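I'd like to ask some things about the structure below.
Here the complex is missing one protein chain, while the rest keep their positions.
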């Protein structure tokens, strides 16, 4: 049961049960689909961008507790952040989730997911929403530069 | 050295060195090529048939001591025999060489090859000349029956 | 323990080192459809080879090479006898079921199929018995058709004339599903195939480990299975093929041992089965497989069958008692054993598997390399438990209590 708590912290169970920003968005600026080939789970991410800022963000889809909680916390953390900060957070998070080490205190509530790094097969779960985000950001980058 | 004697009996060494009937034949009735794919060795067998009898038999080719001795003793044994007797001897010999048991006393000098059965990789050596003979006999049979 | 448990389970488990590691937590291994554990006898056979007569086969005339060749070739006889053929030439050693199927897809299907021909599979196949045929179809212009799956867990054989036509050239189906545990009526299907002149390949990866097989009685053209799912080492698979089929096929891999003679310009193929065994074979693994077959014969294949069936039916009943859980297949009237897939209405299969693991219970979550089956049930994944002869009723109780704790935890 101790092992268990390490990965499935209470906060994660809560986000799994009541995911935040778990809804369709009509007036999104960009959206992207994510897919975890290991399990077949899918996720849709919607972002509304105002200038350089993420003014709204939401997601839909199926997935395990880890992927749902990760997506849910991500949306909470990103709402209102600048795109540059979102990029930074992606890097910090990916770093934490693969190494288990927190090298920046700019990680917020995402800290509850530290335990995941011990389970290689679950790292992809935690990264699903984030990789989808990254796709969007890269897309947006491209749009920005070509404008 | 005892193991050695079991396979390479003096008679075999002698036939290897001085193979009998080791020559081309010009006036053969039938001839056939034999090939041992395991080692690449090749043998040519010539037979002159008079009525139902093998009036002359000879062989050529390359091969190890076992195959050469086997061919040499075979020619000695078969010269003058009837085709039916040759068939019988083929069966007896094949039986002896694979089982190591002599079930018929009609095996003549071929007995010196009994030791071969213990060495599966050498059984093909001992059988090379005999399989070539068998090809000839089967050929001849066909010719006989279709006449 | 049930009445029909004729095993001294303690004794069986004592043969498997992995269940007897004093410094490790006890292992409740319920992922046997994926791979099975290995008894000492198998490990010993492999070690004996490496420690006493390790040599390459077929070419050496020195003592240990002859010994290795004899050991390797004697397993061919053993396999032949084990699956019911008298002809050792029917048995080709490969590295896995997957390679066995691909061998037929390359050397038979790609040679003989053409546009308009049909390959018939089922919606129940493991990817290994699906993707090779998709590739072969693509390559030859043949069409891939499939017998659909009923939600009850069996094949929809209501109108066979729709699937078996004069264009059907190959029927490739699994003997038993690795998701549902369903055993298909392959004899009937082979009959339909024969009626339309189609060849047949049966994927027995799941069936052979616990059931008596008689290929001669089935009268299929090809039959494939894996050593590692029947207590043998990883890295060895079997292809059974009728001799006349194997004869007409092109070789698969080119290389040493599969030819009689080679010049720079051309090669002459060796006889079957050697034509299909190019290069240094998986000698130690084949020898280990031989020991696994001996072990199975000693236990008696019928006893293995009934033990696995007893465990399966017990588990199905116990799982069906749990609210929120749905078991796929295993309906009345369907012959099924060894594998059980289920899902929970609220908890993701991977979370269930993960929690069970923290309780020391190994089960599988995912699509089990059979996505079309998952699609059928509108699932992306299920939890799968699968039994083998060393599993116990007690382990089923641990599974049930683990599931209950999981549901508690996720409430």
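So that you can tell them apart, the chains are marked A, B and C in the order they are listed, and the count of residues begins at 1 in each.
As a convention for this text, a residue touches a chain if its C-beta (ideal position, glycine included) is under 8 Å from a C-beta of that chain, and two chains touch if they have at least 3 such contacts.
Nothing here was measured: the structure is a model prediction, and the numbers come from that model.
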{"item": "Which displayed chains the hidden chain touches across the whole complex", "value": "A, B, C"}
{"item": "Touch with the omitted chain, as defined above, among C:181, C:204, C:329 or C:372", "value": "C:372"}
{"item": "Contact with the hidden chain (one of C:26, C:141, C:197 or C:254)", "value": "C:254"}
{"item": "Which residue of C:113, C:130 or C:215 touches the chain not shown here", "value": "C:130"}
{"item": "Sites on subunit A contacted by the missing partner chain, in the whole complex", "value": "35, 37, 40, 119-122"}
{"item": "Contact set of subunit C toward the excluded chain (per top definition)", "value": "17-18, 21, 24, 27, 31, 34-35, 37-38, 43, 46-47, 50-52, 54-56, 59-65, 95-99, 101-102, 105-106, 123, 126-128, 130-132, 134-135, 144, 146, 226, 228, 233-237, 251-259, 261-267, 278-285, 350, 353-354, 356-357, 361-366, 369, 371-372, 375"}
{"item": "On subunit B, residues whose C-beta touches the chain left out of the figure", "value": "1, 3-4, 7-8, 13, 16, 38-42, 62-66, 119, 122, 125"}
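Here is the rule we go by: only the chains that are shown with their structure count from here on.
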{"item": "Chain centre separation in whole Å, for subunit B relative to subunit A (CA means)", "value": "81"}
{"item": "Centre-of-Cα separation between subunit C and subunit A, whole angstrom", "value": "39"}
{"item": "Multi-partner residues of subunit A (at least 2 other chains)", "value": "none"}
